[in-house]
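Quick one: the structure is below, questions incoming.
Heads up, one of the protein chains got dropped from this complex, but the rest are sitting where they should.
Note that the chains are named A and B in the order they appear, and that numbering of residues resets to 1 at the start of each chain.
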């Protein structure tokens, strides 16, 4: 046991290694040590969902984990969704349906919806609403986000 | 005042749901918000805040904090007051108002929980927060004024010792003879309505990075603001430095909602720390800071009465609106509370008005801007009272509204209190909403549910939104210490592509897209050829107010429209030389200029750009100045008042007091619709905020004025499960005073949505005769009302 620990983690296919103070949150590690600022901090107490990322294939609040916990893990952030300059179908659907305004909640919303569609490729509007209910959006009133996710689901099924 | 010459515009983009140009990078996680930015040598600050609502500061010991490794500096109010003035107040709508001003850090007294007392700057935020724990402050508690009633009590403790009481000021607007109208009216309905404290609560907290370079004596800021020019002017005031030495840049904003319009103390604190340390200083509030340091709003009690004749004609409105201000004034002072008095007559013709705004200091956090400003509370007054009157008179809710609207030909219509509404077809809008309620079968749903013993209700709200704040001289006249015009620069470059520069800020509403739509159509170029630049006071023009008051589209858009049309004229003159034709015979479409009606010979904007910038000989007309650039300043002659009629279907659980929102629609008129998809987005987002404010969100203070809801666990923003689906229907009545005919739309939903919920709940409980007057409507409060009504009914049965 020592104060500072070396963390090595694969994020969006790249390996990042850094010495971390144990108290460094995973969100701050991703944002500041790895420079991946697409993961946003809206509350730092696990309610708003803006920092939602994928850790070993499942969504997690990056503000509620410490960097030292993820040594050896595989992480996907919003920056890992597009291939090259090509938005993925979910991102495209958000663009088509005005599923974002300020864009601050969007990263977490996309990660949350990604998992939702993996588990349920044909959700109802109600299921989408419940699925994203842990992610706060202050701009859209949600309806356009629901439409975006449903449109993405349809496109991804076909 | 409009452009005189008729222009044959391309109309390819305006009016269509163009996808936003902003989106791909935001979707890819490439946005740059304030906390994403780092500048060389940057260090980070944190603020120590008062744990007490009212106290004298007797001593502050920062020595232990200064000794902590990694700490660069610690300052207190005394340090700050030595180099900076007090926080400015720009809205002074109440004559002779007593001004409760304060420094960015409290000097010897704190007046609200969370008031900034000291500030630390350190290598990072972690260490800065460690240092805060090492600062020792001695407080001598003072008696606390926790709410409006406490503040107005005859023996109330005073927040400002040299004032006679806690009243900052009051002001009345009178038209006709209200007392006579009330004396002779057939019916008077009255209510005391309260809206709890709420806040805009953008998901991204506020922040700044300030570099004070003592060698060049310049102040360079990254600031999450909706009003960069205002911030720059106010920084210059507070520090007494020339405006030209200050640069304000604005990164992506993660929402603003008025909360980022106001000018905050953190900007000043960061500047002082930067000057002292010689390092750029970042201060980004965290969510805990945000709940006490970002403007609170909505907190008002409105005691009003409406006088009517038996046929439903409103003859008078009188009352008083109490604004529950905090321990000091924010940038906008009494503005929001004042605006609720200016809108309390709503869309109705009321010949006799006697309405007063009275603003009172309490030991709560300062009262600032939040989308809708005063109008949501003005809307509560007229919409609640008119429904109460309808019930008393046995009239249909729509009929009584329709009866009191000014007819389209009566516009411009003077409201009786400062505003003149420019144009409207109110009855058509009401009918549109009512017809959609019918078409969508809400009444059948309600009837079916009632047969099953469930309580569904349909609510209505008609709202007005005075937008496009505002004509500078009128704004000055009513007390704004700032202007309301908008300036834009439109430039075509040497390869024929266009850059639009605006002082407006894009905080999520999509102005980069709508501005490009306007410029492209008025220039006749493809939208892909237009780039919009905002957010830098060194390169962007001056906007009089900022991005607030629903002015981005009508005013920012109008100045771009006018500059584009003038630039189009120059492009055609240059092209005329190239085509050896008369400019009057030319048209421009998709960037190709040709003689109207013929397609044989054309030149492109690229050719024109080349002629105006590079190879001028024989190409640029002798009398033309090189380059292609036009500037326009648009100062509107009047506000543009948009309006709408909203309907909501709710279900009330009579055993728990829980309210579920099932469906919502709005018929709306914002004049010319630039981009239907984005307009609907604005309407939906605003409605969601209002619905949250009506049912969930409340900043609750206890008797010691401690804030009990300072986290997202307790301050309840609505989730996707709380907000209903929306449908929007538009009618377009162009704004007569705005080139392009656009009215503002940013605040519509927030104005409409609060009284709307009350109307729907009342309807669901119509057999009980419940009238909702207090917001938010929480389950325990509504259950109390239901039970009271039930026992009243049983008692009378």
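We adopt the following convention: a contact is a pair of C-beta atoms (placed from the backbone, for glycine too) under 8 Å apart; a residue touches a chain by one contact, two chains touch by 3 or more.
One rule holds in what follows: contacts and distances are computed from a predicted model.
Considering only "NADH-quinone oxidoreductase subunit NuoE", "Xanthine dehydrogenase family protein subunit M", "Sulfite reduction-associated complex DsrMKJOP iron-sulfur protein DsrO" or "Branched-chain amino acid ABC transporter permease", the record for the omitted chain gives "Xanthine dehydrogenase family protein subunit M", by its UniProt protein name. Interface note for the absent chain: among B:255, B:591 or B:718, the touching residue is B:718.
Contact with the undisplayed chain is limited, among B:709, B:727, B:771 or B:790, to B:709.
Contact with the chain that does not appear here is found for just one residue of B:20, B:103 or B:125, B:125.
Note on the undisplayed chain: of the listed residues A:11, A:36, A:65 or A:139, the one touching it is A:65. Mapped onto chain A, the footprint of the missing chain covers residues 1, 3, 5, 21-23, 25, 28, 44-46, 49, 52, 58-61, 63-66, 68-69, 112, 115-116, 130-131, 133-135.
Chain B residues in contact with the hidden partner, per the touch definition given at the top, are 125-126, 129-130, 133, 286-288, 655-656, 658, 696, 698, 700, 708-709, 711, 713-714, 716, 718-719, 721-722, 778-780, 783.
Here, only the chains that are shown with their structure count from here on.
One simple way to say how far apart two chains are is to compare their mean CA positions; for chain A and chain B this gives 29 Å. The touching residues of chain A, counted against chain B in their complex, run 21, 23-24, 31, 36-45, 47-48, 50, 77-79, 81-82, 87, 91, 94-96, 98, 100-107, 110, 125, 128-130, 132-146. For chain B in complex with chain A, the residues that touch the partner chain are 19-20, 22-24, 26-33, 35-36, 126, 200-205, 252-257, 286-287, 507-510, 677-678, 680-681, 684-689, 711-713, 717, 719-721, 723, 725-726, 749.
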